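And then chain A:
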Amino acid sequence: MIKRVIALTLLAGLGLLFLGLLLDYRPDTDLNLSARYYAERTAPDLGAANIVTAIVVTYRGLDTLGEVTVLFLSATIVGLVLALGRRRGQAPAGLAPVGELLTTGSRMLTPLILLLGAYVFVNGHLTPGGGFQGGAILASGILLLLLADPLRHFSHGLISAVESLAGVFYVAIGLAGLVWAGGFLDNRILPLGDLGALFSAGAIPVIYSLIGLKVGAEFASMLASLAETEEL
Partner candidate 1 sequence: MVDISLIAMATGFVLILIGLYGALTNGNLLRMIVAFTVADAGVNLVLVSVGYMRGRTAPILDSAVPAAEAVARIIDPVPQALVLTAIVIGLGVTALMLAYAYRLYEAKGTLDIAKFSELKW
Partner candidate 2 sequence: MPFDWMKIPYALLTLFIVFNFGMLLNALIQKIGARVGRRYGVPIWQNYADLIKNYGLRSSITHGVMYYLGPVFRLTGGVGLLLFVPTIYGSEMFSNLSFAGDLILALYFVFFGTLGMALGAGESGHPNAAIGITRGLSQVTAAELPFALAVFSVALQYQTFSITDIVAVQQAGFTSWTLFTNPLAVAAAMLSFLGSMMRPPFDVVLAPQEIPIGPPTEYHSSYLALMQTNRAIFPIAKIVLYMSLFFGGAASWPVFFLKVFAIYMVSVLVGVAFPRFRVEQSIRWFLIWAVPLGVLSIVLV
């Protein structure tokens, strides 16, 4: 009981803080310094239609690189943590039969999900969405497969190969930007093309699809690791 009271008082203090933020908050009437720059300069400089993608991939490219590393790290550590666990190796016992609706549904839906995922991260620089969202969709496809058949074994080698290759290429493109273009992760190493076309905005689509693949692979490896710990 005392724990609740203390928790409430502390959160009341924090709430006071947030209240201070909420009450004095005045939404901007027009774009501030950075937003105005991005609005004006994205199209001519980077040739990307989706400004958020331009920011995510190029302007704040290092963040995204860090972010991808976070995911890579989480996947690796999850693999490490659960690998340590599995060394004691429990063979899964008999399984409850999977519903018929799920198996046929997954057989039909999975290709569509994978197709949608690919579309999302390929058109990242044009339409809303991008590498991460596409990767998540790919992972949901794989999750569906796992749900349908828990015993399915995914070859970790393939997943980590995809993951690593994507990561290496991403860093290579970044360095290429440093060597040939203006700076690390600069997308002007490829022609900008015209706004709105598929092959435009320099290296952004390439980077974003690499990210898509990498995120998809990482989610897959995490799901696989978590699945293999299934104690049936």
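A word on the picks: all candidates are chains of the complex that A comes from, given by their letters.
By our rule, a contact is a pair of C-beta atoms (placed from the backbone, for glycine too) under 8 Å apart; a residue touches a chain by one contact, two chains touch by 3 or more; residues count from 1.
Because the structure is predicted, anything quoted here is derived from the model rather than measured.
Taking any copy into account, the candidate from 1 or 2 that touches chain A in the complex is 1. Within the complex formed with candidate 1, the residues of chain A that make contact are 3-4, 7-8, 10-11, 14-15, 18-19, 21-22, 25, 27-32, 34-36, 38-40, 42-44, 49-52, 55-56, 60, 63-64, 66-67, 70-71, 73-75, 77-78, 81-82, 84-85, 126-128, 130, 132, 195-196, 215, 222, 225-226, 229.
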